[in-house]
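A single protein chain has been omitted; all remaining protein chains appear in their positions.
Entry: subunit A
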Amino acid sequence: MSDMAAKPNLSPGVQTQGGIGTAGVPATEHGDHLHHDDHEHHDQHWLWKYVFSQDHKVIAKQFLISGMIWAILGGTLSSLFRLQLGWPEGSMEWLAPFLGKWIVAGKLNPEFYLALVTMHGTIMVFFVLTAGLSGTFSNFLIPLQVGARDMASGFMNMLSYWFFFLSSIIMFASLFIETGPAAAGWTIYPPLSALPQAIPGSGAGMTLWLVSMAFFIVSQLLGGVNYVTTVINMRTRGMSMSKLPLTIWAFFLTAILGILSFPVLFSAALLLIFDRSFGTSFFLSDIYIAGQALSNQGGSPVLFQHLFWFLGHPEVYIVIMPAMGMVSEVLATNARKPIFGYRAMIGSLIGISLLSFVVWAHHMFVTGMNPFLGSVFMFLTLIIAVPSGVKVFNWLATLWRGNIRFTAAMLFSIGFVSLFISGGLTGIILGNATLDIQMHNTYFVVAHFHLVMGSSAFFGLFAGVYHWFPKMFGRMMDEKLGYIHFWLTFAGVYLVFMPMHYVGIAGFPRRYYAWTGFDAFSQFADLNRFISIAAILAFFAQFVFIFNFFYSIFRGRRATQNPWNSTTLEWTTPVNPGHGNWPGEIPAVYRWPYDYSKPGSDVDFIPQNVPYSKTQSSNFPYEQDAVE
């Protein structure tokens, strides 16, 4: 405690800018967490301060920057296979210096095409939108918004990042081995993934993929138990569950989903490792390969799909729910209105979380699963439209007649709602087993999930970075560049995925390396080229963001303490909070996080740590009762 209070300009009760100060509000933190203050050492070596740091804010930035590196890589891979899809007859000789032997006689090696698609999916889903998104913002925002000095266990939090780092290194290394990285799709269905002799990409690349994912799951678990425990045990005084910002609810439920679903992927990966390396037959039966009958008997590849999608479906909510939480927060702040239907928003998040565990087989309508089972999963799947609809209408109602400030974060949040609606509607189509059987192997599915979970989650990520950048780095990102980034990306995403829905519904198949040999598909050559151009341009637009991000860290306009006039606790910390977050005592919480434009109040936001006794003019009768 003492060493923190000694820091300059961090006197307790700093006035929130333009708002109501925390001065005079007594807040003693609970004794159990006092030991977290021990983390603060002035003479820390830089290695412990910036590399093996246990400060949740530093770990969050580590996740963010790793996620950005992975995103650039994942985007590059997609540009490469979009080149192939857009110009299937074109020469790729110019890529030979970069791709080496994967360019054969001026053409992309078909095996490598599969590897590109596989790694693009793996990187984007796990390394960017799981680790990079919830790893960044759960770490950054949970302690700051619930009013805690740090995560429950800073050490395990650090381990979580370094397991992720190890997993990243292994996955990255797999890109450069001779037989190429894993190539059985990001869903690694056996038997293709279970037989090292099947294709080059099911050899060493697949082994590295599985090892990397095992470490990734450990990292997720270490992070997840920390997030959940922190939210349960470390909330500041007065921060009841019904006063938590929606971000925290989203991160909390996301972490629970991760804790319950990732271990099942771990099981599946372990069984697959045994099938590949130790001769077991869990997923293998009756296989002839290269004219030879394998001895494996009795296993079931569909079993793997069940295990995989038991993770795989919650995983898409692990990806989208943090984005939903952050978007709710950004929309309310920048519409200067309370979030519409706060409790319904929590309820729908819980509903989505529960439902996410009982819909996995809608990914498997074409596996030969019992059709009755299919109809059960169809029914459960379509129910998800209800909580999703609740969320969408609540976002729209929050915007309705709001006093909207079009910050870059706000634009991306509105863009998120748009993409979520567009992509969600096609989900209702695909959730129907009968329609899915028709669409399943077309680009319609690709377009659907890229809009609803891929691009949407990216928009949530961007909204989060633009919004919380001032808290992360003490400076503002450039708004103009933010606008350019938004419009290029927003237009780009729709220009890519709208035509893709069209070619998909017209029957254009997924996973084909070369499609020009089929008369039925060659009429889509122009559209495919259009999609490719749009995708590559949208990818390059992201460098505007990258530039803005790094430029602003060093040269951005200096941030004020509460630049968005927001109500949540993170903005009561100093501009550059040290380890421990609050220089003095942790503020206590008296009100919900959405007191924007409250009737009777002179200011259009009242922070959570302002007691009702200071806002007599705007108190509702029941709030007035609390002032006793």
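As a working rule, a residue touches a chain if its C-beta (ideal position, glycine included) is under 8 Å from a C-beta of that chain, and two chains touch if they have at least 3 such contacts; residues count from 1.
Methods note: contacts and distances are computed from a predicted model.
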Chain not present in the shown complex, as UniProt names it (candidates "Nitrous oxide metabolic protein", "FAD binding domain-containing protein", "High-affinity branched-chain amino acid ABC transporter permease LivM" or "Cytochrome oxidase subunit III"): "Cytochrome oxidase subunit III"
Residue among A:266, A:377 or A:469 touching the omitted chain: A:266
Candidate in contact with the missing chain, chosen from A:49, A:510 or A:614: A:614
Touching residue (missing chain; options A:374, A:427 or A:563): A:563
Options A:233, A:434 or A:523, residue touching the unrepresented chain: A:233
Those residues of subunit A which, in the complete complex, touch the missing chain: 17-20, 26, 29-30, 32, 146-147, 152-153, 156, 221, 224-226, 228-230, 232-241, 243, 259-264, 266-268, 270-271, 274, 278-282, 295-300, 303, 306-307, 310, 405, 563-565, 588-590, 601-605, 611-617, 626-628
